[in-house]
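FYI, not all chains are in this one, though none of them got moved.
Note that the chains are named A and B in the order they appear, and that numbering of residues resets to 1 at the start of each chain.
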């Protein structure tokens, strides 16, 4: 029953946002329905990925899950790239990273902490994640600094961007090997499986899963494009900056599916799984989605450089520091969640005022 | 006998600094006697607060102790505000934070470490304090950065300052709820009560305590004003910067009472209590005193913004990093105290040369 309801809702909002887009209805209406459609379609894409991953066996499945986990964000970002909205691409990547590290992690830790007082998870995973996040920050920060302090030609900027992007993807692939092959046991949570329970029994047959994955990907591409088309309204009519729209509006919509999953798991006292979703998603953005976008733009003929603005870099650094400080002892409580949320609000207000 | 002596000293220096002030004696003499008077009066105010807190019961008492703990600094800062010395207010806040994190904590850890080799305290508290300090740094750092890199109107600066100040006070109130109500046991030191032994038996009756608290507050207001009046001498006659006077002279005088208490406790092997005084005081300055001053200046009609200078921000950041690094394992030794003191001297020399 519940399953049918979500399928019906998905279909309705997909059709509705198509109509809104092609009939040029009111831009606000277009934005609202396509935003809801993106959230629903991203959820569908997530379930289809998990189902295919189930049939692919543990290792390949884990790889699929990890790599397609941010497929919706990647597709939205490619749509933004095609429109030439490079600043908004970077803002939405920034927003995804800080949204996962502050909002998703903060709400999960807060909600879980209110219910369970103290929650614990594997310290080894927290430490590894912390170090990886620092390397991601360094990879984004060093090129920006070199560019701001030295005269470097645009070609050199592109070269540096592609080299750093290549290194990040290599680090990401090595991380998959490390976390899924050589040190799988070492990173496992003490008591709980990492993934939601519905992983256990896939709803769909193998062929149906693959078919749904293809359909969901195509649908995501469409609704993402419709959504991206409405964003101009915010910058031109309401005077919001691309930075704010990318970092807060786009990022929150693109990550809605992860948000609800992580919070649910925290309330079921599976805080380790919540941390993995939130931190894992932000790492995927920095180590996989961002570098892939640089290569995509390179093949499209106009390389997007890896140089984020000072504000974006500071927002990312600040989020990494506070998140690392909070997860590094492998224990969380409601106040730590609150601190993450306070940091998110401070950044939000500041981005809004720019 | 000892108690009587301190009362007599207090009275003598209070009267003496009043005479020096109203008779316009030599400014250096005025400064010396009012500085000593502030130290003595602040000690009296601290004892009166503790005594009232004792009668108020554990929760309200803890709240009173925590919130009035920096009453002397708050009063001095309000006197500086009234004189329009906004730069010196910020410098003295900076000085209080780094003075507590580097000088008080450094001397306590060094003195305790020389006597006891290795001293341990509750890691959970150290971790929470570390995360809170990082949020405080972020709250001060982000607005300053946004202002330095973007054109923002003065009104927007004031709005941002008031919002951030409100968030910090909210975080502080939530911290009191967390540390005194929901997670009191969790943060307690392994073997020792957190507070000095003389907490156990208050010297004064309930009514006497309240009377003394009122008297001490009024006295603090007077001697603070007299002290503030003499500070101009340093900047005009000796050529010291407001930054140096605020950050080192005012801050050391305002925190003298905490200094001696924290060092005593460390030598009695109650390093957990020392850490709580030093780190707790610096957190109170950042999360409570600074935001309250912004609201006070707002109600006085000329909002002080939350934008500290680059040097002040760096001094605070640097202090937080090294203090966090040293306390985060819940274990200290004399060399760690020395490192904090070396950092304090480096900052002091640099501020002096500016």
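In the analysis below, a residue touches a chain if its C-beta (ideal position, glycine included) is under 8 Å from a C-beta of that chain, and two chains touch if they have at least 3 such contacts.
Owing to the predicted nature of the structure, the values given are computational and were not obtained by experimental measurement.
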Assembly size in copies, with 2 chains present: 3
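In the analysis below, only the chains that are shown with their structure count from here on.
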CA centroid of chain A to CA centroid of chain B, Å: 41
Contacting residues of chain A [partner chain B, same complex]: 117-118, 310-311, 314, 318, 321-322, 325-326, 328-329, 331, 333-336, 338-339, 342-343, 345-347, 349-350, 353-354
Touching residues (chain side chain B, partner chain A) in the complex: 123-124, 127-128, 130-132, 134-135, 138-139, 141-143, 145-146, 149-150, 152, 156, 159-160, 163-164, 167, 170-171, 174-175, 178, 182-183, 186, 324
